[in-house]
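A single protein chain has been removed from this complex, and every other one stays in its place.
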Amino acid sequence: MTLTPEQQAEIQEARAETRPTLRVTSEGMEKRLYVAHEVLDHGLVRVIDYMGDDNAITQAARVSYGKGTKHVTNDEGLIRYLMRHWHSTPFEMCEVKFHVKLPVFVARQWIRHRTANVNEYSARYSILDREFYIPAPEHLAAQSTVNNQGRGELLQGEEAQRVLDILRDDATRAYDHYEDMLSQDGQKGLARELARMNLPANVYTQWYWKVDLHNLFHFLRLRADTHAQYEIRAYAEVMCDIVRDWVPLAYGAFEDYRMGGVNLSGKGVEALKRRLAGEVVTQENSGMSKGEWREFEGVWG
Amino acid sequence: MTLTPEQQAEIQEARAETRPTLRVTSEGMEKRLYVAHEVLDHGLVRVIDYMGDDNAITQAARVSYGKGTKHVTNDEGLIRYLMRHWHSTPFEMCEVKFHVKLPVFVARQWIRHRTANVNEYSARYSILDREFYIPAPEHLAAQSTVNNQGRGELLQGEEAQRVLDILRDDATRAYDHYEDMLSQDGQKGLARELARMNLPANVYTQWYWKVDLHNLFHFLRLRADTHAQYEIRAYAEVMCDIVRDWVPLAYGAFEDYRMGGVNLSGKGVEALKRRLAGEVVTQENSGMSKGEWREFEGVWG
Amino acid sequence: MTLTPEQQAEIQEARAETRPTLRVTSEGMEKRLYVAHEVLDHGLVRVIDYMGDDNAITQAARVSYGKGTKHVTNDEGLIRYLMRHWHSTPFEMCEVKFHVKLPVFVARQWIRHRTANVNEYSARYSILDREFYIPAPEHLAAQSTVNNQGRGELLQGEEAQRVLDILRDDATRAYDHYEDMLSQDGQKGLARELARMNLPANVYTQWYWKVDLHNLFHFLRLRADTHAQYEIRAYAEVMCDIVRDWVPLAYGAFEDYRMGGVNLSGKGVEALKRRLAGEVVTQENSGMSKGEWREFEGVWG
Partner (left out) sequence: MTLTPEQQAEIQEARAETRPTLRVTSEGMEKRLYVAHEVLDHGLVRVIDYMGDDNAITQAARVSYGKGTKHVTNDEGLIRYLMRHWHSTPFEMCEVKFHVKLPVFVARQWIRHRTANVNEYSARYSILDREFYIPAPEHLAAQSTVNNQGRGELLQGEEAQRVLDILRDDATRAYDHYEDMLSQDGQKGLARELARMNLPANVYTQWYWKVDLHNLFHFLRLRADTHAQYEIRAYAEVMCDIVRDWVPLAYGAFEDYRMGGVNLSGKGVEALKRRLAGEVVTQENSGMSKGEWREFEGVWG
């Protein structure tokens, strides 16, 4: 992504002047504000506004638990306790608003997270820019042969080239035709709300996306996961870095309990206990299906 | 839309056998169950399941108001009272699940209604069908010259033909290329989650969409409105007919208070009162902006 | 409500020091931050944090409408347009967090607004304070004889005194017994999560309540309305004043279109049009029920 000089100037201007506030601030987040973090070939993530910090989480927890938490002197310990026991409401006290530029097919996955506020650029009102996502060669992968929703080996040589040519040519042609249909030069010009239907799913759109920290963690757990499609994961990973700067204690707990954690079924607990007792557990005597066992072995060997 | 013989047989089979239930049933809805209502050129709306009827609404209201509502002997009156006074929770006691087949650009508007449950056909896992929305000539309109998000006159003659040709050709080519990229004939075949990005926004997708009656009314108020884009309105209008059969009293109240109703601002109330008192009210002396006044005159002359 | 000297000192301390921020600030809201606004006899509302201002609303709208809104040069006009046409998402870009101290029976009404984040003081963990809501004489009203959910005339003389005595004595006794049961002096002491069940619904609780501006407006429309119970209205009215300072343009539009506005049914529109045409409309020839007509006359005479 290359920002236009106008956009760079706008960001610099927004970052040039601080205002005094009585609100809590997060130093890590102030450094991120407005800055465009590049994602994919033309995408970006920017923080436009935020509310709260690690302290807002413990403050809310302490209102809930009142004098009962007086003995927990340690903010990190309290935040880890909350995360471990799925206490979600204190994390909801923090809020963040992102500006995101992303391909439409990524936007369609993203929007499935319903507990958030969204204002998207409307192609009913306005004309979309001529920008399309074309995967870099290292992301141009074949269909996985073992996973219906995954990628396998990279495409090579001629096949890779053919795919890139198709994606580029079709996008270019679709956009040319989009402009042709909209044009009011010597013709009426098709309504924008109709013309947009000719554009492919790799065209870029943009939106403001506002969410509380609890729901953001839920989004990141699913979308920064290795099972997520690479293109949305690229956004989630940038956002993980931002959140780490914003609320380092909460992010640390999230990383340990959610991203780095493992959910064991009752059968999985049983199998591990038997192993710890020296028993040899196999798929057959574990009670697990083949699929479960494969995933279990993936973690525990 | 032409259903395949398999699909028709499936619907007939689903409708062939009734089961006994102790639940409330809605006769009007039983007639609708599973039946495919055609929308646009390849789309459809079907009711797959429902819960509750008009009586479930008044029953919930009577739990809330207890003995206090004993004197309201009339179900219609009670439902109209609830609608008039924005009591939303009794309407939430009814639920409906639709199967919808719709173009992606319509799906993108639709999904903005967040308080609903959705399972969409996933183009990560599966291959989309070769079906695209091509507007009928009577819906092929130019950009409105007065409304940024609306349609104006119909396109005519050569321009109309050119647009239809573009939409058809580009969709066909995009789909051909989609298949070419996916093909594992003599090549690895691109991952489905990537290949889909070549498809335009008029390709059809499908989903199950489940929603409570209160939120469905909210959807219908916005999407069956004349300001909604024609293509989503076509779905909303079919759904209005279905809801009328399902909960006739609630739908009647909705039609009178929401669809046929008018919201007046404080300034609008003032202007009408002055008119009723015989005064001549103009934009200038109404305190309204030009836009507000234009809308006010649109209703009141 | 009398704040303790400790609490007053805490507020003064919180207001003593500003920090620099790159975020947008609202001057009106900075003046409100942390300040305790008294409500009822022991209640309070305080703003603890906020995000966004009027400008955040128009900025979001302009992202949605892109170049299409360039011609709307006027922020107030744009905000009024959004409010008039029920465009809710731009208002969701603003967020506010309140600290509220309120009687339990008010909290029970309040919590029905689900789209908000809450952390309430937990009487499972901690011991509630000895504070109860006792209505002022000017709010001690009889059951309405015309409205099942409303108040009628004020209670007078002996009856008023008897009610106040009962409320005070029962609350005092309940709290004494609460303490007796909890006491670990010469006995085990009942679990807090059980002992609390002896406390009446006028005991005060407190919480953090965080909400976006769109949902806050919805809350205020219902709870600052004359049909709302006085005790929750007292909170809503204080919050209206705060919101006016925070986002004056949005609040102005809300006041005109929601608080001061009127919803007319299709039948109501018809009746008014006939009146404007000089016809005499009566309940009988209006198609409205008696209840609807009474409300219609209440506005239009």
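As written, the chain order gives the labels A, B and C, with residue 1 at the start of each chain.
Going forward, a contact is a pair of C-beta atoms (placed from the backbone, for glycine too) under 8 Å apart; a residue touches a chain by one contact, two chains touch by 3 or more.
As the structure is a computational prediction, the values presented were derived from the model and not from experiment.
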Of A:Gln12, A:Asn148 or A:Ser183, the one touching the omitted chain in the full complex: A:Asn148
Among A:Glu179, A:Asp256 or A:Glu297, the residue in touch with the chain that has been omitted: A:Asp256
Contacting the left-out chain in the complete assembly, out of C:Asn74, C:Gln187 or C:Asn285: C:Gln187
Which of A:Asp41, A:Asp75, A:Glu237 or A:Glu292 contacts the chain that the document leaves out: A:Glu292
Hidden partner chain, touching residue among C:Ser64, C:Thr89 or C:Asn202: C:Asn202
Residue ranges of subunit C at the interface with the undisplayed chain: 103-105, 108, 111-112, 114-115, 118, 122, 124-125, 133, 135, 140-144, 148-153, 155-156, 159, 162-163, 166-167, 170-171, 173-174, 177, 180-182, 184, 187-194, 196-202, 229
On subunit A, residues whose C-beta touches the chain left out of the figure: 65, 68-69, 77, 80-81, 84-86, 89, 112, 148-149, 222, 227, 255-257, 259-269, 272-273, 275-276, 289, 291-292, 295, 299-300
For subunit B, the residues touching the chain missing from this view: 14-15, 17-25, 30, 33-34, 49-52, 56, 59-61, 63-69, 89-90, 92-93, 95, 97, 99, 117-122, 125-127, 206-208, 210, 212
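Going forward, only the chains that are shown with their structure count from here on.
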Cα-superposition angle relating the copies subunit B and subunit A, to nearest 5°: 180
Where subunit B and subunit C are represented by their mean Cα positions, the distance between them in whole Å: 33
Centroid spacing, where centroids are CA-atom means, of subunit A and subunit C in whole angstrom: 35
Two or more partner chains touched - positions in subunit B: 112, 148-149
